[in-house]
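One protein chain is absent from this view; the other protein chains keep their places.
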Amino acid sequence: MDFAFTDEQAMIAETAQQFFAENATSSRTREAMAADGFDRATWQSFCQELGLGGLLVPEEFGGSALGMVDFATVAEAAGSQVAAIPLHGLAMIGSAIAAGGSDEQKSKWLPQLASGDVVASGGGNADLKSDNGGLSGKIEFVPHGNIANLFILSDGSEAWIVEADADGLSVDTPVTMDQTRPQATLTLSNVKADPLADGAAALNIGKAAGWICLAAEALGGAQACLDRTCEYAKEREQFGRAIGSFQAYKHRLADMMIEIEQARSAVYWAACAIDEGSDEAELALHAAKSFCADTFFKCAGDMIQLHGGIGFTWEHDAHLFFKRARSIQTMMQSGNWHREEIATMILGEAA
Amino acid sequence: MDFAFTDEQAMIAETAQQFFAENATSSRTREAMAADGFDRATWQSFCQELGLGGLLVPEEFGGSALGMVDFATVAEAAGSQVAAIPLHGLAMIGSAIAAGGSDEQKSKWLPQLASGDVVASGGGNADLKSDNGGLSGKIEFVPHGNIANLFILSDGSEAWIVEADADGLSVDTPVTMDQTRPQATLTLSNVKADPLADGAAALNIGKAAGWICLAAEALGGAQACLDRTCEYAKEREQFGRAIGSFQAYKHRLADMMIEIEQARSAVYWAACAIDEGSDEAELALHAAKSFCADTFFKCAGDMIQLHGGIGFTWEHDAHLFFKRARSIQTMMQSGNWHREEIATMILGEAA
Amino acid sequence: MKLGFSKEDEDFRSECASWLNDQMSGEFSDIKGITTLTEKAERRKEWEQQLAAHKWSCIGWPEEWGGRGASLAQQVIFAEEYARAGVPGRVNHIGIELAGPTILTFGTDEQKKRFLPDIAAGKTIFCQGFSEPGAGSDLAAVRTKGHVENGEWVVNGQKIWTSLAHISDWIFVVTRTEEGTQGPKGLSFLMMPIDQEGIEIRGIEQINGDAEFNETFFTDAKCAEDSLIGAPGDGWKIAMGLLAFERGVSTLGQQMAFRNELDEIIAAAKSNGSSNDPLIRQRIAKAEIGLRLMRYGALRMLSNQDHSKVDGAALTYKIQWATWRRGLGELGMDVLGQGGEIAEGGEYAWNTLPNLFLYSRADTIYGGTNQIQRNLIAERGLGMPREPRGK
Partner (left out) sequence: MKLGFSKEDEDFRSECASWLNDQMSGEFSDIKGITTLTEKAERRKEWEQQLAAHKWSCIGWPEEWGGRGASLAQQVIFAEEYARAGVPGRVNHIGIELAGPTILTFGTDEQKKRFLPDIAAGKTIFCQGFSEPGAGSDLAAVRTKGHVENGEWVVNGQKIWTSLAHISDWIFVVTRTEEGTQGPKGLSFLMMPIDQEGIEIRGIEQINGDAEFNETFFTDAKCAEDSLIGAPGDGWKIAMGLLAFERGVSTLGQQMAFRNELDEIIAAAKSNGSSNDPLIRQRIAKAEIGLRLMRYGALRMLSNQDHSKVDGAALTYKIQWATWRRGLGELGMDVLGQGGEIAEGGEYAWNTLPNLFLYSRADTIYGGTNQIQRNLIAERGLGMPREPRGK
């Protein structure tokens, strides 16, 4: 039992923090927002120069086979810059194929995922129909689906690999509130689909990786909201004093920190629980996703409020955090849904 | 349309405030708490010297036939001193008999209620059984049931007058958290019961009067918590300053006031709506009961917190407010229940 | 204490409802239902003039200045019916509700003659220049400077959050006219024509993609010497008086707009089935309670004739509605679920509920942040010691 980063983990965390601070800058993110929501330059550097695209990919397929804890430190860093990159899809699809793909599927896709040559995403709908290897149906809210080359789609029990250029697949991308992660609608009409060897295993770990990614991004985002607001509080004066010297202001900052510290425990508890195969893992994932999303939303809202008028402008970055926080709350089930799952574990189904 | 007190209403309110401040003192209330939870001296003065026992009773039966607005000002004043008096029973039973009693029932009981010679309370249980004029069953949580001479009991549709000394009735009084309003358990075994002429009318107005009483008491209690905490905040120093000069402390006081002002609107909206027979009355009652109870609980909790250690002692009055607030939250249905009633009005029954 | 309206008042209600509905289904049907402040501004100026032509422009004003000297009850009714009929907000809100009453109270006869008829007639649109960058909620920190030169006021500086400045004719500005003064002293209250070289307006893009607010730059901007309201140095007093007008009858119209927003949430919940979720049901019930209490709080505040005491309902009103509405924005999104993330057109432009979610974050900031409101409540309402100013 030692609930602190190893030296290696601390190093990855620091590297990632520095990388995203330098690459996923506000101006790059805003360029991506004005286009297709994909900061290609950052993603390319991330996968290739930094070599972190293969974080969750086994070594034999070009990855570094690290654990969820390592991945969480990276997602946290990406979240702290609201980076417009398809990290969520990488985590979900990379771990899903690694866990549930055939050898052929693994060796075909995993190296390309690790290198960033292929961008992946996924989604599900219980009404998806499979008929003679052809998949039909509609899947909404596929994150970064607009720029993905590869999808894993699921009806909740089976999972299929679908390539973006397959016949019969159309990808529509409406404008989304959070422009750093567009959400596409896929319409499939008898689309060629390659079933994963072990769909259940793939879905299981893919979902876990997705939740960890969102929770860790939320943690990083919340911490960034607090850090940036603290900086502002020290510089900005009102009524002749730094606004950070006003007690009510201080107390709101303190309240942010209290939540964030818990969110931090949640993310790394859940990540450890997955890495160690703990029987707490499921509970930890629900706790992490719901708690961290709420913490981020609270902190981003407070960031706007504590900046006053400027926090409400397009020019200021506060809204990037605020909109990301909201979208994380809604992605992969709401907080209430996750808490109800926990309630069911504790209390059984409601009568 | 004029949502301000008439001169007469303002006068009644002021008289009641002064009366309870002078009579229902902390030491008298604590004496009552140590005994049977009934401050007889205050009640006697209230009914006889002040003549307010007949506030809701028609003039022909010895009352002054005022409205719910007038009554609410009195209940607010009683609540602000956590007076240990059976005002809730008087309001419910007085208005119930006035609305649903036969002429005989009215002339027998209303004058005695107005004079304070008879103390009344009531309660209900759908399982109450009536057989040849004999009532059997069990009714819990009858406020001040331990000292009442007269009950109106109901199965939800019919209502009966039962005298406390009737054969077959036993009254048990457990220790309650709020010692200023004990809650009795009545066990009835074929008890002589006199059905009210119009049970539905009686229950309808009785319930409304009970809710108004609780909401107004809660308003008065919450305001007293704020007033007393403000006094303390001006006197008490810490870190070399009056604690009321600390911004976070000020903001909590402000938050109390924000809630209390809404609670005040709620009480007098509901009282007016009943007096004017408005079709908003039902919604207003649910709003007032739930909102005021929550406001009081919040303010009483804050009163303890903002007094620091001393607020947590038996010696200080804060716990009287805190316990009263909690008991008001639970009496005559929870806040969630009342809000669900409102939701049903707006959204229909949940599927 | 009485909540019901008299027979005469109900007749008045029918009269204004009928006129407003005629307009919204007839000549002005093209502006019905607009909820933003900026859309179709020119048509809405015509609407101001239509209101004036039928004496509905400022019914609470005295008859001699274009009003009807309407009773409180009638003003309440008109505000309610106005919003109920789906009429969009007044682009001359600031002229009618703030500038007009300020001139009525503090202006000279000549100023009244010069401004009031045109405001009443919908010919002069006003906006408000209070906040400054760096001053935030602190009006006493105003640094925009004014001085008299050649019989004119000359103003230099910058205002921010000047809502609707780009469609307005006049702006009232609080300026520092006594050099070397600090805080509330040495401020003056000026009326300035906007269409002049010395005034430049730049839109501020907001988080919802709209640009309702502006920055307004003053570079040797000019106005006649008698555009000063009150005496030099009275600026603080007049600004405070004006802020009190903000809590007038128009709050009830604002509440009717809130009513429409809540109704849209209720309809969405019924339509997508979230109305069956007990958690959503509780929140909708709480929102309904909050809105009702806002209404009765406003009626208490408007009915209150005892100005000797602090009016708790009035003092707490701003933070109450702003916080309620911010919560409403979150409720709306929770009812919509993930679908609330999607804009329906191909642009970054939002339907009522997502827009409410984004826009309402400003409600707790402009016009005095929630923090400033709590300070005021504690200090003015509860007698707590003032926050020490620095330096």
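Labels for the chains are A, B and C, by order of writing; each one numbers its residues from 1.
In this section, a contact is a pair of C-beta atoms (placed from the backbone, for glycine too) under 8 Å apart; a residue touches a chain by one contact, two chains touch by 3 or more.
Predicted model only: the values in this text are computed from it and were never measured.
Just so you know, the chain we are not showing touches A, B, C across the whole complex. Of the listed residues B:Gln179, B:Gln223 or B:Gln262, the one in contact with the hidden chain in the full complex is B:Gln179. The missing chain, though absent from the display, is touched by one residue of A:Ala164, A:Ala273 or A:Ala318; that residue is A:Ala273.
Panel shows chain C; residues 277-279, 282, 388 of it touch the chain omitted from the view. Although one chain is hidden here, its contacts on chain A can still be listed: residues 1-6, 9, 69, 226, 230, 233-234, 242, 244-245, 247, 249-251, 253-255, 257-258, 260-262, 264-266, 268-269, 271-273, 276, 278, 280, 283-284, 287, 290-291, 336, 339-340, 342-343, 346-348, 350-351.
If you put the missing chain back, the residues of chain B touching it would be 140-141, 174-179, 183, 237-242, 245-246, 248-249, 301, 304-305, 308-309, 311-315, 318-319, 322-323, 326-327, 330-331, 334, 336.
Going forward, only the chains that are shown with their structure count from here on.
Averaged C-alpha coordinates give centres for chain A and chain C that are 40 Å from one another. One finds 52 Å separating the Cα centroids of chain A and chain B. Among the residues of chain B, those touching two or more other chains are numbered 247, 249-251.
Annotation for chain C: residues touching 2 or more other chains are 277, 371, 374, 387.
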